[in-house]
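Dropping a structure here in structure tokens format, bear with me for questions.
Below is a slice of the complex: some chains, not all, each in place.
Should a chain be cited, it is by its letter among A and B, assigned in written order, with residues numbered from 1 in that chain.
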Amino acid sequence: MPAKRASPTVLLTGFEPFEQELLNPSWEAVRALDGWKCGRATVHARLVPCVFGDALDALDRVMDELQPVLVVCIGQAGGRAEFTPERIAINVDDARVPDNHGRQPIDVPVVPGAPTAYFSTLPVKAIVRELRAGGVPASVSNSAGTFVCNHLFYGLMHRLATHPSAAGARGGFIHIPYLPAQAARFPGAPSMSLETLVDALRITVKTALAVKHDVAETGGQLH
Amino acid sequence: MPAKRASPTVLLTGFEPFEQELLNPSWEAVRALDGWKCGRATVHARLVPCVFGDALDALDRVMDELQPVLVVCIGQAGGRAEFTPERIAINVDDARVPDNHGRQPIDVPVVPGAPTAYFSTLPVKAIVRELRAGGVPASVSNSAGTFVCNHLFYGLMHRLATHPSAAGARGGFIHIPYLPAQAARFPGAPSMSLETLVDALRITVKTALAVKHDVAETGGQLH
């Protein structure tokens, strides 16, 4: 019992490379923080496959094992310029391209019979405020898309909302830009350096652990 | 009773102008179809205020009056280039700017205690397919934002899901670009002509009345 209370666990997940990429910035960033102590908490970084279904199985296994109090899943959003905490996960898989196992579900629920959507339980506004104050370009995003990222995000939030062992735990999802070396292959694409991404993750974990009730700060979008 | 069955009602709503605009393309487009007969159905076009709360009151009144079998609410999305049926309405008001009455809610629910989100019950994939076939640039959108447009969309879907008189009725929301004369004031902004917008609305209504089960066609987004 004292052991458990001695160091709460924070789980960060990153995805394996997707499509023709050789690396995935989400995994490069989170693995840099594996073992990091944020206050009393210890960060564990884990790799998740970019495959519908398998991603959730992997998440379930690692949550069973680690019993984290905070889970932040990270995914690549090629084309975005900012570090973007997602506001909402939606109960649909709609793949524009096949995943890493060739699966391409179209308009089927992530979890049949479950709610249409879940809001992130991260303090997304406070996180964005702290990121900007720390010099990191960041915005709240209102759509995590409908591919494996949203799939994992939805699965995470559904487990946090319904699994007995998850009581009191919080979590969410963040989309991040390409690394510069990836963007160098896509003329015009924005990027963010690994150093900035890792700084941003530190700020995120620190803020998520400290802020219980999100700030009421404007971060909405007209459309 | 026979009179009622003789001509089902379709309700199209458009918004009043917003910010410094002198017109709103959503109202210009829908009012052009007021009285249009689409098969047996008759289209009614109504103006809605760009005000949190008031927009829903107006919608309630007109739905009580008209008892429509199909409701399509339209809103302006300055900066978008396409006709974009929205997939999902979310239960949050988060205004980046004040509405037309100076109200600026931040992170409060549209309907307290109601579900986190509702999916559109329009066949959005079939509509996009028909629009493209008809020469109209169109895509499914996965976020209607968090301003009055999403507010109205959420209120509509909540009423359709819960109001006794709405049984069997369907509805959704579509964001549309600026008109050319509006975009002429914002260098770089895309636009769509009124003629194209009205054509697109006709295709939308026709498809929504004809297609009961949406097509499983890819229309997702990676993020």
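Just so it is clear, a contact is a pair of C-beta atoms (placed from the backbone, for glycine too) under 8 Å apart; a residue touches a chain by one contact, two chains touch by 3 or more.
Just so we're clear, the structure is a prediction, and the values are computed from it rather than from any experiment.
A.B. asks: Give the total number of copies in the whole complex, keeping in mind that only 2 of the identical chains are shown in place.
C.D. replies: 4
The rule is simple: only the chains that are shown with their structure count from here on.
A.B. asks: Superposing the C-alpha atoms of subunit A on subunit B takes a rotation of how many degrees, nearest 5?
C.D. replies: 180
A.B. asks: With chain centres taken as the means of their Cα atoms, state the distance from subunit A to subunit B in Å.
C.D. replies: 31
A.B. asks: Can you list the residues on subunit A that touch subunit B in the complex?
C.D. replies: Contact set of subunit A toward subunit B: 75-80, 87-88, 90, 92-97, 104, 106-107, 115-119, 125, 142-147, 149-150, 175, 214, 216-223.
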